[in-house]
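Removed from the display is one protein chain of the complex; every other protein chain stays in position.
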Amino acid sequence: MSELDNLYREVIMDHYKSPRNKGLVEDAEYKLFRIKNPSCGDDITIQTKVENGIVTDCRQIGHGCSISMASASVLTEIMIGKTLEEAKNIADNYLNMVSNKEFDTELDLEEAAVFSGVRQFPARIKCASIAWVAFKDTIKGDSNE
Amino acid sequence: MSELDNLYREVIMDHYKSPRNKGLVEDAEYKLFRIKNPSCGDDITIQTKVENGIVTDCRQIGHGCSISMASASVLTEIMIGKTLEEAKNIADNYLNMVSNKEFDTELDLEEAAVFSGVRQFPARIKCASIAWVAFKDTIKGDSNE
Amino acid sequence: MMKNPYSKDFPQLNNGSVYLDTAATSLKPNSVIEAVNHYNRDLSSNIHRGMYEAAVETTELYESTRETVAKFLHAKTDEIIYTRGTTSSLNLVAYAYGLENLKAGDEIIVSELEHHSSFLPWQFVAKKTGAILKFVELNEEGRITVEAFKKVLSTKTKVVALTYVSNVMGYITPMKEIISLSHQYNAICVVDAAQAVQHIEIDVTALDCDFLAFSGHKMLGPTGIGILYGKQKLLNIMEPFEYGGDMNDDVNKDISEWKTGPQKFEAGTMPIASVIGLQKAIEYIENIGLSTISEYIDKLQRYALAQLKQIEGVKIYNPTSETGIITFNIETVPSHDAISFLAEKNIAIRAGQHCAKLICDWLGIYSCLRASIYIYNSYTDVDIFIEGIKEAVAYFKKLGF
Partner (left out) sequence: MMKNPYSKDFPQLNNGSVYLDTAATSLKPNSVIEAVNHYNRDLSSNIHRGMYEAAVETTELYESTRETVAKFLHAKTDEIIYTRGTTSSLNLVAYAYGLENLKAGDEIIVSELEHHSSFLPWQFVAKKTGAILKFVELNEEGRITVEAFKKVLSTKTKVVALTYVSNVMGYITPMKEIISLSHQYNAICVVDAAQAVQHIEIDVTALDCDFLAFSGHKMLGPTGIGILYGKQKLLNIMEPFEYGGDMNDDVNKDISEWKTGPQKFEAGTMPIASVIGLQKAIEYIENIGLSTISEYIDKLQRYALAQLKQIEGVKIYNPTSETGIITFNIETVPSHDAISFLAEKNIAIRAGQHCAKLICDWLGIYSCLRASIYIYNSYTDVDIFIEGIKEAVAYFKKLGF
């Protein structure tokens, strides 16, 4: 069971049980991106505010498995305060890490590093990615709702 | 090669080279049925006149392989003069014979009996059947052109 | 505990996993595997147009499968169309019958029990034609009942498209009564039998359905082959769906003529290897007998349900299911977390919406776990499954779920 224990790390459980930055705000300056994964029933929305090239707020709402929920929560905490460049770089490296592709091991992924256990569970890669993909769309300036 | 020789019997070659009752007539009392087999390029039309329950004329035209052409020619010769019942009975038994199904071996198929060699060539059953199927449609009273 | 007499025919069971995912796709017996192999290895050739030995044998196997399917369904050979699967079969009906015969204001009866493949083609037809979708109200168990059906049936009903067995709830729809009522209103009935054909005997003549669809891969057969049964008189008046090689009698620059019978709907090279494999799947089922199969599954399912009900924290959505499908959740645990645990123990069940979101909405859940039992499963499989669920409950509880 050690692989599973490696997936359900304490930090992940903490974010799952006490999600940060949860709930959306009504503010046209936020970009919002929603992604659904109908095969599992995941449905996550990320809302991001960027001012002068800095992510000043990042919010999340949705439902899904613990991995997708926790990864959304961790995402928002990490991203607030980052420059767009830093944010994109961290997101790209995180997405490569969870999907077992090459990534910059020097880069500090902060709490997101605990999602490395996902690599052992190919079917959960999508769960760990969905919020981060949506986030990348928001900082590209896309909104889909 | 004996199976092939059994297919290309003299009677068949004779009908192929000198087809009987060839060419259609313009007469609304004839029923006409045309069948095409696009995979081989066969195209056969049978025209039948029935008076008082007797096949008084049967004509054929078309193109195709020697087996389909000869079987159309043999058909017309046999059918002229037969009652509808006899005609249908012979046609049914002929079609069963060439497709290797049960048929009445007591029944006199006349010259059509030479097509028994077709049974060894499953892919030629259609060639030997096409005119006879069209004939059956004409005596049912169907026309398709 | 007695040994399962069929499991030896399914080589995949040797890999040590407990396979409880037949509703997604079934395992294949050796006879099916070998039939596909035989075609690929010894016979590879196209049908209908070759005269050499391999082509002749292929054509014979291909056409005799049609007879096997026809007999299995009590249909005429000319009423059996090969397709890519249930989804393609149902789209064929939606396009070639639905789009051509429905108009604004006509009604199509569907239900929240439908698989997306039975629902979305009709949502599309409704959008294109202006016809209206009517939902049979499900009873408190989530079943389609004759009474509820009567409430939506009217002279406006033109098509009734319902699932014979739900792939989430496992319930058997009272199809015979529904069809008979529908015909009183001149509506045609399209039956999604993807989860029925491997469980209950289907006699399309007695049932009197107009169309009926299923897939090979859920009934011990290969992927890539499905069946559409259609009443001859309907097939005769329909235009083709796909156009191409082999479905025509004559092709000209300006106008072409179509074949009659099922061939009108079989354009181009069909999935020959899978057709040939399907014959063996049906023979395998027939050799055991559908009543033996369903009795066995029923016993195993009751055995599983009895234990599952005892586990605290497990919610079962279909305790009266009659076809080997058990749908449930561990109450505080999202289904995807739960199956990760089971997958680690080599227990193959499925989590998600099962391509049937409407019934998840109806149940008020985002997703669920589904275990599905078939003839090759054993009591030991059930025991391992139950033990796995118990451990999962404890594991996630300890984690704080």
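Annotations
Labels for the chains are A, B and C, by order of writing; each one numbers its residues from 1.
By our rule, a residue touches a chain if its C-beta (ideal position, glycine included) is under 8 Å from a C-beta of that chain, and two chains touch if they have at least 3 such contacts.
Predicted model, so just to flag it, every value in this text is computed and none were measured.
Of the chains on view, those touched by the hidden chain across the whole complex are A, B, C.
Per the touch definition above, the residue from B:L32, B:V50 or B:I67 contacting the chain not shown is B:I67. Of the listed residues C:M169, C:A193, C:A351 or C:I375, the one in contact with the hidden chain in the full complex is C:A351.
Across C:V160, C:A273, C:A304 or C:I325, the single residue that touches the chain missing here is C:A273.
Although one chain is not shown, part of chain A still touches it, namely residues 36, 38-39, 121-124. Interface residues of chain B facing the missing partner chain: 1, 3-4, 7-8, 13, 17, 38-43, 63-67, 121, 123-124, 127.
Residues of chain C that touch the chain left out of view are 11-12, 15, 17, 21, 24-28, 32-33, 36-37, 39-46, 49-55, 84-88, 90-91, 94, 112, 115-117, 119-121, 123-124, 133, 135, 215, 217, 222-225, 242-246, 248, 250-253, 256, 267-274, 277, 336, 339-340, 342-343, 346-348, 350-352, 354-355, 357-358, 361.
Following the convention adopted for this analysis, only the chains that are shown with their structure count from here on.
Under the contact definition, chain A and chain B share the contacting chains C. Computed from the mean C-alpha positions, the centre of chain A lies at a distance of 75 Å from the centre of chain B. Between chain B and chain C, the centres computed from C-alpha atoms are 44 Å apart.
Computed centre separation for the pair chain A/chain C is 37 angstrom, with centres defined by C-alpha atoms. Multi-chain contact residues, meaning those touching two or more other chains, do not occur anywhere in chain A. Looking at chain C, one finds that none of its residues touch two or more other chains.
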